[in-house]
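Here the complex is missing one protein chain, while the rest keep their positions.
What follows is chain A.
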Amino acid sequence: MVKRKVGALEKVDADLPNLQYKIRRDPPSYADDFGNQYRVYESFRELFLQNPAQSDESGLVSFRDQIDFISHVADCYPKVTAEFPNDLIKIISQHHAELEPELREKIVGSLVLLRNKDIIDSSLLLGTLFPILVSTPSKSLRALLFTKILSDLRSSNAKTTNHRLNRDVQKELYNLLTSDRSSSKGIWAVKITRELWKRQIWTDSRAVEIMKEASLGDNEKVITSGVRFFLGGDKEREEAAEESSDEEDTIDMRSLRHQAGINKKTRKKEKDLKKAAATVKRKERKKNVPHPLNFSALHLLHDPQGFAEILFSKHLQNSKSKLNLEQKLLVLNLVSRLVGLHKLTITSLYSYFTKYLTRRQPSVTSFLACLAQSTHNLVPPEDLEPLVRKISDEFVTEAVAAEVCAAGLNAIREICVRQPLAMNETLLQDLVMYRKSKDKGVMMAAKGLLSLYREVGAEMLKKRDRGKDAAMGLRSGEQKAQRFGEEEAGGIEGLELLEKWKAEERRKKRVEQGLPPDAATDEEVDEEDDKDWDVESDSDSDDSGGWINVESDGEDIEISDSDDDERPTKKAKVDGTPSAGNGEQRESTQEKAAVEAQRISTLATTRILTPADLAKLNELRMAQGINNLLPANKRRKAAEIARHADDAVTSEQIESAAALAKKTSKAEKIAMAKGDRDEKHHSTTAIRKSKKEAEGKSTTNKEKARKKNFLMTLGKAKSKGKRSLVDTRKALRGHIDRQKKGGRRGNR
């Protein structure tokens, strides 16, 4: 008889991890062993199912171990373990409330593991975990499930967006919110959506719809979290994006390579270095990819008017609403934000404010900010006028404190910036008188109002208050008060600069070619455009950006072909030569306006601006901004414009004027002057040393020798003197050998 081979498992009393390792290496050979273990698992499952709430330690531990083992090797025996995921799902969904916590965690972890091994799909996993998340009373399980659900959604959206899964999950969340509006379970839908929004995994309108439903719910928690999302979700997303981009330059390739040259070379370190290089490369590539265009949640709403109306009538106007003041303020903030942003019309909103515009109202500045926010140029002045009057009566009087007065004036100014017609002449003149106030905050606020009306409605001011510019503008008829509903014709800022530059370039080229400077031909324009579509190709010549110039197929990009030949000449007629541009400014304003209009119509409406054009436009704009140094008040105006229309008005802005008057204490001044610099002085060596310590490096042998306790060295010195000659020689020889070898463990 042939001597049979002894299997490794029979030699030692093997444990499950050992078997797992062996199965991973050679699944078919260990199929029998696995079959036995699977049977053990089945027995334990039956035992467990007879009494799921049991807390018998030994049985549970082995059941847990078996589950862990089988889920780790389930991909090797798909036929045997076909029922395994379903069993786990059944156990966790039926008994999650009474299961022993550790076992529960293990089952959840195993399910996620099976998902990662692609044995079950995401929708099944999420379909299992989500109902448990909503219904379980255990806090720790909820936290675990929440992270698992999020990470699964993230990983399944990592490479490409998994639209189907997202749609399913979003539908599930939507149903959760709409099925029972009064329950607080909807908070989980909101939490998940917000987290995914923050990570830019969900950026579509469906996610926004979920949040919309949440803010229209009946439960206070759900309402506030939904409203908070609209007010702060986008900012949170931006911050998260910035944070992740900050992380980019943490890997220092040079120092890594240097270290690799010095330290012991192992395969692991080599792998690490390669990985780091790949990461750096990936990040480099990512930097060149154009920034994804993400719309804010407020812009992705389908029906802002309906949403704002329902929000207002349900949570604010409704006397049965259970929200407290803080929550109401949040909702009011959102409503006014929507109204201001989308220029909606909710007539009853303004009369709603009247009740709250009193001095004694808590957090009245927030109400004032909301009112300013909800004002836009299409709000009827009749609605706003009583409010402005009420603010001025309540806040802007001699009887109140200076801060209150400044806040009132500031609020009035913020309203009038958006709708100048809300002010009448007498009131304005009264308010402007406050610029003579002794308090700095009130004075500044009143001056702000004055400078605003010098621009938008100078004729309402007294003659001596109008200032030089406004008076001249009024006389020449250039400055006119806008009427209700009138819209200013807009253009692209700096477009005329671009056009001028283009004409100049063309002229230069034609002079080079020896052609007459005017009258362009088509092909010239074409070739120019071809390369302009790819901005990147100018700066970095090596690679990438291939996809950007897909659109340019060498055809004519100009839209209107009819005036192709005439256009440049016509323009030249109007413009004159670029050198004559300065003289042109002295011409009458009507003609200038006509020229402006012409320019806008020719460039922006007949051509598609290429990325190169836009880059140049930006550059020119910047150059011009530096060239004409604006006077101080105009600079302030520019800053005002720079404040984006999407940004909210906050109560801090209303209160800011009062802060001007506040005297800072000496300590505060010193602190401000110091900024966030390090106050303690360190020597260079100390700095180096602390840096070394922070990097987790140890000290050198030299340093250790230097720092050694004196008493500890004494004994050795004494014994050294007593050594025999042979011992001394041995020690010295050993030292030389070690030097040659490169240390005790060898330097290889």
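Observations, loosely collected:
Just so we're on the same page, contacts are C-beta pairs under 8 Å (C-beta built on N, C-alpha and C of every residue); 3 or more make two chains touch, one makes a residue touch a chain; residues count from 1.
Going forward, contacts and distances are computed from a predicted model.
Here one chain is missing from view; checked against "Pre-rRNA-processing protein", "MMS19 nucleotide excision repair protein", "Polyglutamylase complex subunit TTLL1" or "Putative tRNA (cytidine(32)/guanosine(34)-2'-O)-methyltransferase", UniProt names that protein "Pre-rRNA-processing protein". The omitted chain makes contact with just one of the residues A:N36, A:N618 or A:T664: A:N36. Not every partner is drawn; the one left out touches chain A at residues 4-5, 7, 9-10, 13-16, 19, 28, 31-32, 35-37, 39-40, 42-44, 46-47, 49-50, 56-59, 62, 79.
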